[in-house]
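Handing you a structure now.
Every protein chain except one is present and positioned as in the full complex.
== subunit A ==
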């Protein structure tokens, strides 16, 4: 078994954190709660699944940690997801740019799931572009399982965070301020 790493090590928690932000994205919560996806994650060596379900109405079933299957827990909101992101070994997120860049900056492996029910769905643009550049994996709720099966975390390219200084310089130059 390759890819996932850490398989079979007893007593080691490998957490998958799922976040939908402030949105309602039942299709994603339902997908990660399905047996198929939970088994796929377990096969990859993940031991815990923690779901931030936001405004959704689909309630996943809690599963206690035991041998042979992944433990499942969930909550609706948290003022900051930073700690959850930090403790996770894999993040499955909605396509909001906030959680995408927060995760990439932490250098954590990320699967972005695009919500196809949104009307003006420009969000897939960002996820697909970053997936093309191998910074993350991009999935739809119905393809999530295949993406997990096929993913190789080693193939991901670390993301170099952007820099606001050039834009600040442009603003200063335009206004005739000295740039320092």
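Keep this in mind: a contact is a pair of C-beta atoms (placed from the backbone, for glycine too) under 8 Å apart; a residue touches a chain by one contact, two chains touch by 3 or more; residues count from 1.
Keep this in mind: contacts and distances are computed from a predicted model.
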Hidden subunit of the complex - UniProt protein name among "non-specific serine/threonine protein kinase", "UDP-N-acetylglucosamine transferase subunit ALG14", "Large ribosomal subunit protein uL23m" or "Alpha-1,3-glucosyltransferase": "UDP-N-acetylglucosamine transferase subunit ALG14"
Which residue of A:34, A:123 or A:143 touches the chain not shown here: A:123
Touching residues (missing chain, whole complex) on subunit A: 22, 96-98, 101, 118-120, 122-123, 125-126, 128-129, 161-168, 170-178
